[in-house]
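Here's a structure for you.
Omission of a single protein chain aside, the complex is shown with its protein chains in their original locations.
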Amino acid sequence: MLAPLRPDHRELLAARETGRSLPAPFYVSPEWFQHDVDEVFSKQWLFVAAEAEIPEPGDFVTVNFGTQSVIVIRADDNTVRAHHNVCRHRGARLITEPRGATGTIVCTYHSWTYDADGHLTYADAQDSGFDRKCFTLRSVHVRTIAGLVFICLADEAPTDIDEVAEIVEPYLAPHNLAQAKVAKQTDIVENGNWKLTMENNRECYHCNGHPELLNVFFPIWGYSSTDTVPDRLAPVFNRYRISTAELTEVWDRYGLPHRNIFQLDTRPTGFHIEREAMDLAGESFTLDGSLACAKLLTDDLPERKLGRVSMHLQPNMWLHITSDHGLLFSVIPIAPDKTLVRTTWLVHRDAVEGVDYDLNRLTNVWEITNQQDADFVALAHQGISSPAYLPGPYGPSEVLVEAFVNWYITTLRTNMGVAAAEPGTAPMDMGSHMAGKAAAS
Amino acid sequence: MLAPLRPDHRELLAARETGRSLPAPFYVSPEWFQHDVDEVFSKQWLFVAAEAEIPEPGDFVTVNFGTQSVIVIRADDNTVRAHHNVCRHRGARLITEPRGATGTIVCTYHSWTYDADGHLTYADAQDSGFDRKCFTLRSVHVRTIAGLVFICLADEAPTDIDEVAEIVEPYLAPHNLAQAKVAKQTDIVENGNWKLTMENNRECYHCNGHPELLNVFFPIWGYSSTDTVPDRLAPVFNRYRISTAELTEVWDRYGLPHRNIFQLDTRPTGFHIEREAMDLAGESFTLDGSLACAKLLTDDLPERKLGRVSMHLQPNMWLHITSDHGLLFSVIPIAPDKTLVRTTWLVHRDAVEGVDYDLNRLTNVWEITNQQDADFVALAHQGISSPAYLPGPYGPSEVLVEAFVNWYITTLRTNMGVAAAEPGTAPMDMGSHMAGKAAAS
Partner (left out) sequence: MLAPLRPDHRELLAARETGRSLPAPFYVSPEWFQHDVDEVFSKQWLFVAAEAEIPEPGDFVTVNFGTQSVIVIRADDNTVRAHHNVCRHRGARLITEPRGATGTIVCTYHSWTYDADGHLTYADAQDSGFDRKCFTLRSVHVRTIAGLVFICLADEAPTDIDEVAEIVEPYLAPHNLAQAKVAKQTDIVENGNWKLTMENNRECYHCNGHPELLNVFFPIWGYSSTDTVPDRLAPVFNRYRISTAELTEVWDRYGLPHRNIFQLDTRPTGFHIEREAMDLAGESFTLDGSLACAKLLTDDLPERKLGRVSMHLQPNMWLHITSDHGLLFSVIPIAPDKTLVRTTWLVHRDAVEGVDYDLNRLTNVWEITNQQDADFVALAHQGISSPAYLPGPYGPSEVLVEAFVNWYITTLRTNMGVAAAEPGTAPMDMGSHMAGKAAAS
């Protein structure tokens, strides 16, 4: 069905040099963008929504990836289902609203009607031989983890999602996101390739460009011990160590796991999870670090100062959770140079706007930060589009960027059946976890 | 000159299964769009204007198809001519206005001047060896049928247009469209492939989505006799039969042919023509079915209640004529997902706006209907663009859709020299009518 991989693409994929940013075609070529859609976004688990967006049976969101559209809907049995948003009659898009609640899914065009499980329940004026059972909506894999909804568009989804869930649920579940409510959700379109969006997320080497966010971050990225920390950073590193020691006691007291787990480029569903202290008041993502929401996420963790849980998951999400709110990010490629970044702020279901939290104060720092990041991504895309661009070196503080790129290259190689030019340089064998992968040629 | 047909395109064209909507590439791929431009719109007869738009010598309209532009102009001998809108000097577009009146066609760039027959009459500052006769405008086939102007861009046009004219002129000519005037013309751009526009036109299975239009239609599509009509439709079917019987007497009294002729997929210039009764007052396309224009189209048919003549012609037109006005539709592909629909309302040349007709009342129902159809076409295009789309089944009321698709596939196969995968499934031999077709390989 598919055309064979172009020889120059095969070569490019085989030859990628570690420790440097990718060659330009990966970021700017429409053909590589299609590879990303076909081999990454159509095969991996993707974070698409919070369960809090669809609390009741019949609640739905639609998620659009390029030309694909998926209905994520809560069924009567309270489980989450996902269906392709395409009528089985003549293909009309069924739901155009981004979110809503409905008893049945009715096609506007000729009134074909489906239930939340996707079964065709009505189709007017058909011959007696017409069998409704042949026209169930095409379903999509769906999986929830601690209140996060993931889908996979492949026929067979990567199976390691279960292992990942087992590891990360103990970190996430205590924060009760599944029972939270959406305080705000924003979409911005960045003028750059989705991988530049992810790379930008995966380092804080650029965080001098985020003066508002920087208030609550300890700017010690790239330094692992006092030995290597430059003198100017010694005070902040010390503050970081004290704060971490204090918080570790708190975390242990509540049985909250806090080991830094780094599996970003060693499995199909690559991820990283950690708990970190924060600077200033150390409570939340505000200008002074104090709470943004007076009502904490859960009564079971009655501590204002909990630091943050941060998780990064390949290919398209990251999150931060403080004591008072959760902050979810999902990334959707739109075009080689256009990427949607969706940010969702979650607070306790019973928190009241204007009483427990001021919406502007809750969202202010990350709305500013998102716009700054969008500017950085646009600059990177502009420069990389020049024929004069050469892949440049990652420094010590860009280790998560390298891990993302590494995961990306390995995933493409695995899914497209391309071996590394120098055997042994691949950092993982992802094949054993990977369902539905292309046969190696 | 042309690249050979891609093997996957050849296979897709050979394999099309009848009774279902087309596979997605036919609707969404830019390459198939180019096939449609090259093999359908550049080879078939296309409806482009009413003669009423260019009543006097020198009157012209320009018709743009993609990158093509054609001048349709009435010459001094009152016949209609068509020329490519391209200067023979350095190729400048000659006329940019959509319509107007002119004695000569003067290029704005260097003042080369042509007459209405396309002859170059002036070119300044040339050598003595310059021969104006070598630079006549390139002409386009043009044909009028009962006041409708058709052009064909091919070197050799399908010859069956004469047979079609002979059949349909007796239906159309009594309504005097050639002597009418344009009351209004609107252009809307639908966000879908042109074939979705045509398919949408070719069934009323979706007409519950047209509550305004539905007033004057009998919603019995898909049912051919009282035996199969469901109980809820029995009254309307009965009303339809009575109305048809009454009108048949009227039609016969005036010698108006009314046999339903269905040749949509059995000839190059496929068409369908019929006379039908209408509901409520039964006179015109208004909310209550009563006249929209007090002055009827012709004094020779002094009956308010005549039902409608409807004609569908492949690939790009349909029309309806009632006693008081004619309603012409032409369809122009702009891009894989953009289609121009032009609607023209014709009334008696002497009808006076504000006296004989209210323009809003005349156009209201179809302006609403056009917008509803545009929405349906956009939904269909969105859904079909998803990789999850599968061709779905046509029901009994979608027989004209199947005929359109069948004609389309057969035309492409004929023009591109591709045989059906299963010999014998093609419903017609169009080759004998088809001039200028590609050689079978």
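Order as written gives the chain letters A and B; numbering starts at 1 within each chain.
Simple rule for what comes next: a residue touches a chain if its C-beta (ideal position, glycine included) is under 8 Å from a C-beta of that chain, and two chains touch if they have at least 3 such contacts.
Source: prediction; values computed, not measured.
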item	value
Hidden partner chain, touching residue among A:Phe130, A:Phe262 or A:Tyr389	A:Tyr389
Touch criterion as defined above, residue of B:His89, B:Lys181 or B:Arg239 at the omitted chain	B:His89
Chain A residues that touch the omitted chain in the full complex	21, 24, 28, 199, 205-206, 208-209, 221-222, 375-376, 379-380, 382-393, 395-397
Touch list for chain B against the chain that is not drawn	42, 67-69, 84-94, 96, 108-111, 123-127, 130, 135, 138
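Keep in mind that, in the parts below, only the chains that are shown with their structure count from here on.
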item	value
Averaged-CA centre spacing for the pair chain B and chain A, given as whole angstrom	49
